[in-house]
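Here it is, the structure, as C-alpha cells.
Removed from the display is one protein chain of the complex; every other protein chain stays in position.
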Amino acid sequence: MIDGSTDPAPQGPQHRPPARGVWQQFRRHKGAVAGAAVFALMALGVLLGAAVYGVDPQYLDYLSRNQGISLAHPMGTDNLGRDTLARVLAGGQISLAVGVAAMVLSLTLGTFVGVMAGFFRRLDGPLMRFTDLFLALPVLPLLLVGIMLFRDPLRAALGPEAGIFILIVAVIGLTSWMQTARLVRGEVLAVKEREFVIAARGVGAAPRYIILRHVLPNALSPITVAATLGIANAIITESALSFLGLGFPSDFPTWGRLLFDGVPFLEIAPARVLWPGLAISLTVLSVNYMGDGLRDALDPRVRRH
Amino acid sequence: MSRLRGLILTTTILVVFATAAYAQRGADGELRMLYWQAPSVLNPFLSGGTKDIHAAAFVIEPLARYDDNANMVPALAAEIPTVENGGVAADLKSVTWKLRKGVTWSDGTPFTAADVAFTAAYCMHPDGGCNAAPRFENVAAVEAVDDHTVRISFKVAMPFPYGPFVGSTCPVIQKKQFEGCLGAKAPECTAQNFGPIGTGAFKVKEFRPNDVVRYEMNERYRNPDQPAFASVLVKGGGDAVSAARAVLETGEFDYAWNLQVEPEILAAMEKAGKGKVVSAFGTLVERLIVQLTNPDPALGDKRSTYQDGKNPHPFLSDPAVRRALSLAIDRNILVEAGYGQAGRVTCNILPAPPAYASTANDWCKTQDVAAANKLLDEAGWVRGSDGIRARDGVRLSILYQTSTNSVRQGTQALIKQMWRQIGVETELKNISASVFFGSDPASPDTYQKFYADIQMYANQFNGTDPQAYMQGWLCKEIPGPDNQWIGNNMPRYCDAEYEKLAAELAKTAGIEKRAAIAKRLNDMLMDYGALIPLVHRGEVGAHALSLGGVRINAWDALQWNINEWHRRK
Partner (left out) sequence: MSRYVARRLLFAVPTLLVISFIVFALLDLAPSDPTAQLPLTIPPETRQAIRESLGLGQPFHIRYLKWLDQFLVNEPLNLLERMWGIEIGDSAGRLRVRSWATRAPVVDLIASRLPQTLTVVGISYIVAILIAVPVGVYSACRQYSIFDQAGTFVTMVGFSVPTFFTGTVLIVVFSVWLDWFPSIYDTTHRVTDLESLLVQVRQMVMPVMVLGLFNAAQLSRFTRSSVLENLNQDYVRTARAKGVAERGVILVHVLRNSLIPVVTVIALGLPTTFAGAIITEQIFRINGVGQLLIGAIEGGDIPTVQTVTFIFAVLIVAFNLVADVLYGVLDPRIRYD
C-alpha cells in the first residue's frame, strides 16, 4: 500500500460511507476523475458532435469511397462513400446507450440473483440451477427465437428504433448476467460468515438492512470489474447481433458494427477500423478507471488522504 | 510457409526427373483447395449444398456434363443422345444412353448399366430424401438394356430429356457399394456417404466432415496420363476474405472457392502477384422481388396472400411505381461496388444461355431518374413536405428485406439512396440466411412469407434448360397458407396469358422455338415489373498463378475438368 499508513486505525467495516464522503473519495482519485471526464466528453461529443458536424451518416458519396483522412472527410470514408466521422459520432450514441443500458440490466439482474442465492441458503439451489440453465442455453437459437417472437410486436408498438433498442438491451442483458451472479454469490457466501455480519445478525438486524449495509459494499469489487467488462461486452455483442439481423437496420452505424464491417478492409483502409476500435477502447478504459475510483471510494476500509 | 516451399521444391524435383512431366500421372504433387463452406457429406444426393456436390465431383461422375460454355459433353456416356443419332425417341418419351466402354470403378469392378439403373432406384425411393429427386420427376423407368446401354422412359413427352444423370448434381453411384442403403437406410450408411467409390480422377482417402477432405489419384482412371496431381487437400471453414488471402497473399493454397466479397478487397490482394481472380457466368441473377399482395400486419391471416387479385398491394400494384423503382436504379454502380468482374448489369430474369437472353428490356441498363420522377408525377404520386411521395394518404414507404451478407447490405444502402431521389422512403431489414431461406411455417421472416414490400436474393436454374425455372411464376406456385407456404412464385404474380405460354413451352421441341417462347415469358415478367433484375452474377474464385488447367464453370461443378488441372512449369 502506498499511502495506507497515515491512519492506522481502521474505520469500522460495519458502516457504509455517507454519500458525500463517497464523492469526496472519488474526487481525490485522479484516475477516476480523468475517466469520468473522458467518458463525459465522449458522451457529450457523440450527442452534440453529430449535430455540430452535420453530415448525414447514411449519405453515400459514391465517387469518394475508400478514402483516407482528408479535410472533407476527417476520418476517411467507407467502401460506399459514407463519412466515417459522421458514422462514428452517430454510432457512438447507440453504442454508448446500448452498452450502458445492457450493462446496468445485466449487473442488476446478476447482483440480485447472486445476493439472494448467497445470502438465503434456501434460494441457493434453485437460483444457481437456474443460472446453470442460462449458462447452458445456446445463445444463437435463443436470439433467433427472440427475434421471431418479439421483433414485430416491439416494432409495431414502439417504432423501429426504440423497439429494437429495447430488444437488443434485453437480449444482451438477459444473456450476460450469469457470470456476475456467480461472482457475487461467491463473495456473499464468504462475506456473510465474517464477524460483522454475524454480529449484525446477532443484534437482530433485518436481512434487507444487512444486505444493503454490510454485504453489498463488501462484494463490490467483482461487481465493478464486471461492470467495466460488461460495457465492452455489450458493445461488441451488439455488432454480432446486427450481423445476425437482430440488431438495428444495416445502414444504422454502431461502433461494433463499424469495426466488424471494417475488418475485411483492414489492408485497404486501416483508418476504418482504427476509429471505432479506438472509441470502444477509450470508453472501456474510462469506465474502468471510474470503476476503480468508485470501488476505492465505497470500500469502507480504504481512506485516502 | 516453409511447408509450401518444401512442396514446391519436391514438385520441381519431380518435374526434373519426369521426362514428360505434363503427361505423367501424379507428377505434380498436392493440390490444395480452400472451401470456406466445408463439405459435410460426400454423397451429393444427401448433400447440404454446392460445396458437397463439388467435393463429390472429384470422385463420382455423371453420364454427361456441361463444359464452361454450356455445351453438353459426354463423361461416362460414349456420346450425347439426340433425336438425330436416334438416342432420343421421336415421340420424346424415352432416351437411350450408350455408355463408355472399359470404364472401371476405383475398386476395380467394371462400370455397367446396372449401376445407372440402381442410381435411379436409389434417388427415386420415396423415403430416401434424395435432393436430386426433381430430376426424375417424369421418369417412368430406367432400365439396363445391356451392360452398356441404358434406357430412360418418361411418363410424358420431354422436349429436353437431359434431366437425369447430366451434371454433377446427378452423378452415378456404385450399385455394389450402395445396395444396402436404399430409402430410409440412406442416412445410416456413413461409410458409403463419406467415401463413395467412383470413376473419377481421384478417390477419397480421408474425410472429416465440415473440416478436411483428402483425395489421392485414382490409378484406374481411364486416361492413363491423368490426373497430374497425386493428391488433393480440400480444407473448409473460415470466411471468404481470409480464403482469398490464403491464395492471393500468403500463397498457402492453390484455389479458393466462391469469393463473394467486395471487389476492391480482391483487387488489392491480387496485387501481391501470387494468384489470379477468375469468374464465370451462368444463370444466376440477383433480383428484387416486388410484393404484389398486401403485406400489412393488420390483415392477419390474409397478410401477403393472393386472393384472386382482391388483396392488392397499396402502391406496388401500380405499374408506374414498379417501373419507376426499376428506372431509378443505377445498376452499373451496384456492379462496381459489390461485384466487380463477377457481375454484369442485366435487365432479364433469364440472362443466359445467349440464345435465351432477351434484349427487349434494355431500357433498364441506364438509370433515368427524370423519367422515373415523371412517371410518378403523372400517376398522381405527389411529394410531401419531407420529400416522400404519397397519393390518397398512401405513402411510398418500402420495407426492403434480404439475407445477411455484406455485399447485399451494401446494395441495399445504395438502392435506398437511389429511391430517395424519386421520393420513395426505404427501411432496410436483413435476416440471417438460415432463417430467411428456411421454410419454418411458424417463422415470419422467410422469403416465402415475404412480409415486406421488396425482397432481394439471387436465383438460377440447373443446366441450360429454363422450363422448370420459368414455370416458377405460375399461379399454382404462389406460396400461401393453403400449401404451407411452399411455392416458387414469390411476387404472387398470376396471369392467364403467362400460364398459356408456359404450357406451350412444355410441349415445344427444338432450341430456337423454345428459346423464343422462354424470351417472351421473360419479357412478360419484365414488362409487368413483378421482378426487378439487378445483377447477372458470376461465380468467382481465385487460383495460384502456378495452377494450370482451371476452367471455372458456372454450368457445372468447378471440378468438371479436374483431371486436366496441373502445376504450371
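For this structure, a couple of remarks:
Should a chain be cited, it is by its letter among A and B, assigned in written order, with residues numbered from 1 in that chain.
Going forward, a residue touches a chain if its C-beta (ideal position, glycine included) is under 8 Å from a C-beta of that chain, and two chains touch if they have at least 3 such contacts.
Keep in mind that what you see is a predicted model, and the values were worked out from it rather than measured.
When the whole complex is considered, the residue among B:V41, B:V139, B:V278 or B:M470 that touches the unshown chain is B:V41. Shown as candidates are B:E143, B:E216 or B:E252; the residue that touches the absent chain is B:E252. The omitted chain makes contact with just one of the residues A:G68, A:G125 or A:P207: A:G125.
In the full complex, chain A makes contact with the omitted chain through residues 1-2, 4, 10, 13, 31, 121, 124-125, 128-129, 132-133, 135-138, 140-142, 144-145, 148, 178-179, 182-183, 186-187, 189-190, 193-194, 221-222, 224-225, 228-229, 232, 235-236, 239, 256, 259-260, 263, 266-267, 273, 277, 280-281, 283-285, 288, 295, 299, 301-302.
For chain B, the residues in touch with the chain missing from this view are 1, 3, 34, 38, 40-41, 43, 46-50, 126-129, 131, 133-134, 184, 186-188, 190, 193-194, 206, 208-212, 214, 235-239, 242, 245-246, 249-250, 252-253, 272, 432-440, 442-443, 445-446, 448, 457-462, 468, 479, 484, 486-488.
In this text, only the chains that are shown with their structure count from here on.
If each chain is reduced to the centroid of its CA atoms, chain A and chain B end up 45 Å from each other.
On the chain B side of its complex with chain A, the touching residues are 241, 261-262, 264-265, 268-269, 297, 333, 337, 404, 406, 409-410, 412-414, 416-417, 427-432, 435, 442-445. Chain A contributes residues 58-60, 62, 65-66, 79-80, 82, 144, 147-148, 152, 156, 160, 243-245, 249-251, 261, 264-265, 267-268 to its touches with chain B in the complex.
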